[in-house]
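Report on the structure given below.
All protein chains of the complex are present and in place, except for one that has been dropped.
Presenting subunit A:
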Amino acid sequence: MRGEPVAVVGIGQTKHVSARHDVSIAGLVREAARRALDDAELDWADIDAVVIGKAPDFFEGVMMPELYLADALGAVGKPLLRVHTAGSVGGSTALVAANLVAARVHGIVLTLAFEKQSESNAMWGLSLPIPFQQPLLAGAGGFFAPHIRAYMRRTGAPDTIGSLVAYKDRRNALKNPCAHLHEKDITLEKVQSSPMLWDPIRYSETCPSSDGACAMVLTGEAGAARSPHPPAWVHGGAMRSEPTMFAGKDYVSPRAGRDCAADVYRQAGVTDPRREIDAVEMYVPFSWYEPMWLENLGFAAEGEGWKLTESGVTELDGDLPVNPSGGVLSANPIGASGMIRFAEAALQVRGRAGEHQVDGARRALGHAYGGGAQFFSMWLVGSERPVG
């Protein structure tokens, strides 16, 4: 990123759960925002602008959250923007906020993403009764499962890889107090014997349905100097889009994802992501997407991603920990999930990830995707201020 160096000085999340019946949507976002402000030791009056994101409207039936949430987010008298890029929205929302700081439009920006899946039904939201079509999908799993099969065919990955990812992420989640799923008695056998929903995707290899919110406070160099805790510096950030379907689309490794990662690495001066990046928070709603994204993001050569998973490289104590937080597989408030990836990457380089801290993490990647693998957003954050 060019212009003003951008620092993450505040991070807040709710404890993600299946249903927060005790709070309104305003109360939910407020909780995350307040925690981010407390982390930064700032108050509402210190914020110059607010940028929010949420899942597609039908997912919870709130069409214009920016109207309804202005009071709760202290946005009265300030610019309030909303970003909308399906499941990647949490990531692209953070990047819009970062760009406002980098461009020196605003000094301190609060960015936030949320979802209350309990107030609607995402499977319904994804299967509107469009005339002349034949509904067949039965949810996002039905959409992504054929692409996972294609990955398995293309790479010759053994059937067990998906369950290894799920087993790892659920164990990581036990160290993350904000994670939705805390399956204390999880075993690999339990994952492997869970029901097959959309063959080859098993129940335990899918994400839960969660209520939750995530917020961050972004600022420039002067703000970072006043930060009570070490900031995370944004070394690179990018977004890319492509159609959901087109002739020649690589569904296993979409070009928009590859290009987005390459842009981020170029900005950050990273030439060997596998060696130069210490932790990755990637958007893995179905466990097989870990090896798929490892290849798409340049951490492994084509066809080799599953080998990193199989050999334990992506474990919390591995050489390239992936989703130390437990990932989307352990908490999925869809609208917030992308921002949680970005925030968790920042927590790692700030050394504030608690029990799921990766020792000595200095550079971490946050990644989100959305739509039918259509939107990609990523940032690379570091413990050191970027040079130049």
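The definition used in the following text is that a residue touches a chain if its C-beta (ideal position, glycine included) is under 8 Å from a C-beta of that chain, and two chains touch if they have at least 3 such contacts; residues count from 1.
One rule holds in what follows: contacts and distances are computed from a predicted model.
Peer 1: Report the protein name recorded by UniProt for the chain absent from the figure; options are "ABC-type quaternary amine transporter", "DNA-binding protein", "Pyrroloquinoline quinone biosynthesis protein D" or "DNA 3'-5' helicase".
Peer 2: Looking only at the record, the undisplayed chain corresponds to "DNA-binding protein".
Peer 1: If the hidden chain were put back, which of A:Pro146, A:Pro228 or A:Gly360 would touch it?
Peer 2: A:Pro146
Peer 1: Could you tell which one of A:Lys15, A:Lys175 or A:Lys249 touches the chain left off the display?
Peer 2: A:Lys249
Peer 1: Name, in rising order, the residues on subunit A that touch the hidden chain in the full complex.
Peer 2: Interface residues of subunit A facing the absent chain: 20-27, 30, 44, 58, 60-61, 70-74, 76, 116, 118-121, 123-124, 127-139, 141-142, 145-150, 153-154, 195-201, 243, 245-252.
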